[in-house]
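For this view, one protein chain was removed and the others were kept in their places.
Here is chain A:
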Amino acid sequence: MVKIKKLTSLVLMASLVISLAACGSDSSNKDTSQSEDPNTTSEIADDNVDPAFGAYKDTVTIHTVTSESASASYPEGDNVTKNEWIRDYKEKFNINVVTDWVSDEYDTKLNLAISSNQLPDVFHVNAAQLQQLIDADMIYDLTDVFDQYASDRLKGYMQADEDSYKSGMRDGRLYGIPQMHWGLIDQPDYIWIRNDWKEELELSDPKTIDDVKNIALKFMEKHGGYGIAVDQSLEYLNLLAIAWNAHPGVWMKGSDGKIVYGSVQPEMKTALAAYADWYKQGIIDPDFAVKDFAKMNANVVAGKVGMQPFYQWWGYNPGVDTVTNQGKDAVFYPYLIPTADGTPATQSIFFANGSYTVVSKKSKNPEAVLKLLNYYAYIVDEGYGKESKEKLSALLDKDMAHVVGAFRVLNPNSDYEQFEHVTEALKSNDTSGLTTSGMWQKYNNSVDFMKNATPSSTGDYLQQGSPKPAYGLAKQVLDNNQYIKTALWGATPEALINYGSTLNDLLKEGFTKIIMGKESVDYFDKLVKAWQAAGGDEATQAVNEAYGG
């Protein structure tokens, strides 16, 4: 056993040095892990009355590691290792949480801890680290513990996003509890259009992608300059690609059932042809190829351009600065990106779960973390009304909700529910439905923007409180299933990690040439061949092996 462990850690170390990617699995370890589990679990079982929330008789100490949330502000004397949450863990569950280290370069530091075999009991990892740790047999199989100790609410979170839940499993066994996300509602993309310009010219909402083009042309006629602000990464321009049914960056099921890469599909060629045409007409910023994110936004903030393909958070950046500079009427409103024939485009949805909570194999109380996760979910979702205002404020406000590192699982429906409650309250002026501090913040800031035009409230207003809220459109997309999900729902295969950035640069360079007219649109076919030869085929095969069928 010792030998195997040493060997595994050696293998793991080597793989970390080379690529930080998953190493070859040592299947001989699997059996030992399974046989250890039942004993340990049953030992603890009779220690408690209520498995989900009951306290331990004897103090249980668990070690963890965390990163520091720079935005949280603690009361005097507290910090990320000593705060209201940590005290509650001790008081309510008799669990003593000790933080071994704190670092904002968390992944680097954790990789070092993994390779030097100095793992804490409970910690959070990314998808690649999860695979490594399972391969190296360093983390606990949490399947039984989860069934026994997770609260119904926590189990509900997992059901709400089964895809993420399954990404924490290997061969049907649960190793990493996904920490989840605010919800898919934050993923759809929009074309943002400056409202006072649009009203001044009495333009109607864009129904087809040609309307988008025509609005841009009208803006240019009236205000000069170019029509649409995008940057050199093509990230923002490519949000529009769904208008031609192209899904750049998405690994999607092709017609033959195999997974293919969206950026090299024929639909992308159509989109590029349209971009090239727009560029020729001066609609796309002629200098986009040398503009980064900040430079792209500069002309938006300065009031020189009135359209921008963007995510739902336009209102935070560049929205806040735009309103500061140009006034309240200069806000941009989001519109769903339409297709050529007037139907709403199919949106691209990416893998949303970033991290997993895992338990070291050496931990004596693998179930302790479940109690703390239950507690987090309870406070966030049910606390309002059941706990005192002071208690909740101490645990959640001023970003205290984000300081708990591995002991956090988000409700994957939280933004969706939040939006429903906020719009309801804004409509009816009845605030009784606002049950979380997040809801109150969105509500208050939306009201604040409408009343006082406070620039810093722009983000929350445009996301949730405006007459055309981004989340309103997103809700429509989700409710009508107008999206495809990436097939890459979990760790990225090693081949893709190795070739990924080279392949992306290749495409970005080629696409830019096509858009700027330096190459004809047919250059796309040549580019795809080059992409395949440069590792694209290999990456596609790896993705199919990992996620196909």
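We adopt the following convention: a contact is a pair of C-beta atoms (placed from the backbone, for glycine too) under 8 Å apart; a residue touches a chain by one contact, two chains touch by 3 or more; residues count from 1.
Everything below uses one rule, namely that contacts and distances are computed from a predicted model.
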The complex's invisible chain, by UniProt name, from "RNA polymerase sigma factor", "Spore germination protein KA", "Ferrichrome ABC transporter" or "Putative aldouronate transport system permease protein" | "Putative aldouronate transport system permease protein"
In the whole complex, of A:M252, A:V320, A:A340 or A:M450, the residue touching the missing chain would be A:V320
The one residue from A:D50, A:E91 or A:D104 touching the chain left out of view is A:D104
Per the touch definition above, residue among A:N353, A:N374 or A:S414 touching the missing chain = A:S414
Considering the whole complex, which of A:D147, A:D399 or A:E509 touches the chain not shown?
-> A:D399
Missing-chain contacts on chain A, rising order, are 13, 16-17, 68-71, 100-105, 108-109, 112, 115-116, 118, 182, 294-295, 297-299, 301-302, 313, 316-318, 320-322, 324-325, 396-399, 401-402, 414-415, 418, 436-438, 441-442, 445, 454-457, 459
